[in-house]
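As you look at this complex, bear in mind that one protein chain is not there, while each of the others sits in place.
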């Protein structure tokens, strides 16, 4: 008892973006029972026996650098992409407005190209990286205290950063801490500052983007010192999900993949961020890695992304798989995937919050390898085959809690 | 030792068709090391530790109703469909001619529409079903004796039969045996006569087609009496393979499949058989069954097949999956699969022969549930998810032999 | 002047269906300047110099057998297919209600399978075919008189009929008239009764469906006697439009089309009608005819249609064109077309009304061959190439009026 009454926090970095605001709306609509649970993995019967927190127990907050509100953001998803029924937005408007009070200004670095269209900016000038981390952890502590939360799960759903050139960052946390005292806030990728702030405040941190986050030795070291839960990176929602479901089929049939070409077109804010060639490279890196470990050899892979505003949130991926069969026969699989990018991601963010809170409540700590099925480039994972990842999730979730992961 | 010297028989019903002749060529080319093992599942490293018979130990024979030879059949695959390198055909011509001596006339029923294009027919007039079964088992015994084979695996790779209306057949073998004494050869589907003949001669029987085969209670009863190995039905080579790999992805992501439409076009002899609406129904039945058990509900499925001669062996399937995600968003996956139908099937036939001979040699008998991953409509199987089937195969194959399955 | 003040009638057979109600809404929204003119061919600059009637001069009425209203019908297009902005519906609700007063009960034959889902039926029992025609012409005269219309254009946008077996109908109008006096209303296809009723009332008649309409010698004879305007049949809105634009490319490049396979899936009322195999045949006939005249030879064409309710108005067509190039190279074009069937058709209905009223006003009469670009199976047309048809329209429309076509 007691436990089922406890409330947990879902704090999203980039809360005002399409994924963040759709997840916020989802929490509100689920707690009022206004929508089906379609798309929510943790609502599958196979998880029914676990004591996962219901939507009514999830309090939403976050950081956001743009001067847009959760409500405006879901409204523009409706008007631009014709997704999200307006009656759901209408019925949850009070909740979205209430959540908005827990959206704090985000950290913005000097010279960062802000992904926005005319929107104002809300950010804070911070003298050092250490000050930025402190500010973030203070925001999280305030949120937890104000809402009397049992635990806060921080999930990064902001736009993709350019690839980090963080060679300056020392590999040990003690040195990193000193380094951050004397360096400007831009000495580390913003996503890493958020990870540090979360760990500092004893929160869990999950990275749903391809950004660096805690993928620096010193930061992972710090996470282990703080004994928190963490996992990343880059939510697996579309083309890569399909790849990880299909590539094992070729492998187990001994069909040789000669080339696998993927072309992605999308028109949302994520697409806009990716239209910066630097940023695009971050994304392509996580999209390309999965075939070799699954197939056992390296086929010729080409993945490209184009920003096409007219498509709005409707990401379309075309994949061409050129493969060879018995007696050298050249065969082909093509697919096109047309999905609302934000609505594929949003329920997974809620799933991750629920599963992480569940781990926390049963005393597990450390890297959550069992969440690999949610990520394109799972931390520390050698396993990229989707169904093996899924099986791992099922087994872990139903396994009695260990004291330490 | 000893065992590794033993030879086994691969007897194909419909040996002269595209699948049969390509499998025969494959056995020859593999044993002479003329081709890569691409497409051959049992050549994957994960099976390397098992004592599976090499191609050099496989002797090929079969039944065929058309007056075409193995050599002519692979030649027409080359000339019509531009598959199979001519130099492979040339180098294996002596072997194909030698195998041809073990191709016996098939059983043909009165009034059966023969799938052929001007080819003559070789079949035998048989007074009763029992006589037909006797004839088949005699052919198999002769083959085994002549080549001193440790075991013969019979695989049905002939054209699809029309759906059987076998209500006349009694459900117990004892009664069926008497019934067959007094009934014409057409009292049972031909595929069932072959199954009975195989069991009579202590051979294994696998049904790679959607035809009835041993899917009659009395015949399965007989198989168990004879203590043989058996499994079916309908080889899973293309669209259904993809379905069984992809549908679990929708299920585990809680994405609701509203409709799944599949349209198949092909121009080979199998397509010609399927242009008969009766026969087409047999095929569509096995193509439709897998989604409901995987998804847990019944989406709107429509599968259609068109015979388009110009495509020859290049079967193309277009699938449209209309699914719903979070907040009711309607999304779509489309794929087109362009594969050489016969060259997808042929190596699996060799795989099945090897895996069955292996089961036989280690003393297992009965229905080979672990071969489900090779079939669209696996006998007795509740499991249609491809990767679960694959896992089952791996585990079973590496498990110490049981005395009885 | 004067002419520009005159109002014309657009009378739709099947006004309450998706196409009819969307066209009605379109007329209302255009006349209030609430929508863009996208999709409206006659709004292109190239027609700006012609005195075509504006939407504000078009009065809408029609026949409908189902007890559904125009408003309900456009609302269900919105709720089921997510097309038509709700604010456009809201702003035009008064007009749709006013138009509803001019929707009269349709003619329904004994035993006709009504395409409906629980909707009530409004039809009239009529003793003879002649009485049905009389009733129709009376409805049209009443409409014209009530609204003081300069001319009424009747357009059939109802569901496809089964193929007519009208061998009973005599080939001369005089005999047909006597035949209709003594025959039940089902002696002729309903679409033909409407054509006769329209001609009787001196209205123009256009057949936007694959149904028979005036494709009977006696009816065309009658049309010429009455000196009216007429044209058909089967609106060219999607897959066939693409075919007629693409096939000439293959022809002029001397690329040989070996096969052209088309598979159409749709979930609207038209799809439901087409799920009746008899009706489907009518549709497939008009879809198949165009390739041979364009290419000069008969490729292997296969066109199929499936009714898939979940797709609602979003018809999807997949086409596979297998063609041969220089030195015998086998190449392929595939396309998928995903369009809202009703919203592709509706503006063309308005275009046809405008272009027909224009012909009428400048004194032309007879078969409107220049409208061939709007039809899958244009009356009397040897020309199926889309751009030639389009050129013909442009030239004719800008040519000084002839006294007789």
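Observations on the structure shown:
Labels for the chains are A, B and C, by order of writing; each one numbers its residues from 1.
To be clear about the criterion, a contact is a pair of C-beta atoms (placed from the backbone, for glycine too) under 8 Å apart; a residue touches a chain by one contact, two chains touch by 3 or more.
Computed from a predicted structure; not experimentally measured.
If you put the hidden chain back, the residue from C:106, C:197 or C:339 that touches it is C:339. Taking the complete complex into account, C:85 is the one of C:54, C:85 or C:380 that touches the chain left out. Residue in contact with the omitted chain (choice from A:78, A:263, A:362 or A:396): A:263. The residue touching the chain not shown here, chosen from A:13, A:195, A:311 or A:327, is A:311. Hidden from this view is one chain, which touches chain C at 22, 25-26, 29, 35-41, 43-44, 83-85, 88, 241-242, 245-246, 248-249, 252-256, 324-329, 331-340, 343-344, 346-347, 373, 385-388, 390. By the touch criterion stated above, the residues of chain A touching the omitted chain are 82, 258-259, 261, 263, 265, 300, 302, 304, 306, 308-311, 316, 318, 320, 322, 330, 334, 336.
Keep in mind that, in the parts below, only the chains that are shown with their structure count from here on.
For the self-contact between chain B and chain C, the two sides draw on mostly identical residue numbers; the shared fraction is above half.
Mean C-alpha position of chain A lies 45 Å from that of chain B.
Centre-to-centre, using mean CA coordinates, chain A is 50 Å away from chain C.
In whole angstrom, the spacing between the mean C-alpha positions of chain B and chain C is 49. Annotation for chain B: residues touching 2 or more other chains are 334, 336.
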